[in-house]
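Complex shown without one protein chain; remaining protein chains in place.
The letters A and B name the chains in turn, as written, and every chain counts its residues from 1.
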């Protein structure tokens, strides 16, 4: 049985859903209103720092060239490091449920990460596929491949399945937060409310 | 590899789907037709009895105030107790696949429960979301929050994912039983047929 390490919230969302906007706004609100210290960590960044400190890479581009066994080990070490941070702080983990690669959907939170983190909650930030397609097409600077509305819908559907599989492993709850166009403040408010709902 | 304990059938369904009606009718039919002894247990009740016998609570309302680690341990003990009942009886477990809480969907059958029970079959009692919405709105006495048809559909969809994740862990089959308006007898008959299909 996976064990809780403290208060850990995993926040995921597919590209273009506005996860960062929601996270920043909710973090600000959480810090403004609460006494508990809140820490926001980006899972990819912690992985890179672990790999760098072990002399495995010098820059982030080298991460994808690590042998898959090494990548998995670094992924596990990052999970343990983040779990350690939760001893005296609320930790919000910014990561991906499923990363869309040319070779298929890759789990961002495989079982060994889910177990090591054992979060209180998995949050799926979602929006209507049409909204996400619209945001991506306006977001030319980040040069994302334009996916069809149907592909975006599939990606979100599979992320739900992945979140439920993770929850089965850890016993955590799964919450979908809708981030509709022009409603990021509402999404952030709902997210902060969740952070407060879990006393431990 | 999870091990079979005997004949265990887990029956789940979201509020308003008519799970109890189907269970009562199928239990009656199973007992009338068969020689094997059939036992119906409510998972929540077994959990409460376990907690009470350990002096952790005095009434059911106190269950939700137990620390989450204690809740999980009680949940696991209940699973082992139910598995023990399956040595000489067919055990039908009335429980929830995913409980909808304000903090998100909570797995009713996390991995440690699924493994301890290792059932032959997970049954999802379902109905059209519109039927469930109709039943809930007529069922004023139980004072349920009225959810949209879309939310009901989501809840059922996620329960399917949870059932499949459980089945992956235990190797059990997953069966959807449709309980359409006015067709509880048919649903019960289909359920009884399933109980009989598993010889062990």
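Heads up, the rule we're going with is that a contact is a pair of C-beta atoms (placed from the backbone, for glycine too) under 8 Å apart; a residue touches a chain by one contact, two chains touch by 3 or more.
Here the structure is a predicted model, which is why all the values come from computation and not from measurement.
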item: Residues in chain B touching the chain absent from view; value: 1, 3-4, 121-123, 160-161, 164-165, 167-176, 194, 197-198, 200
item: For chain A, residues in touch with the removed chain; value: 67-69, 72, 76, 98, 101-107, 109-112, 114, 154, 157-158, 161-162, 164-166, 168-169
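In this section, only the chains that are shown with their structure count from here on.
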item: Distance from the mean Cα position of chain B to that of chain A, given in whole angstrom; value: 31
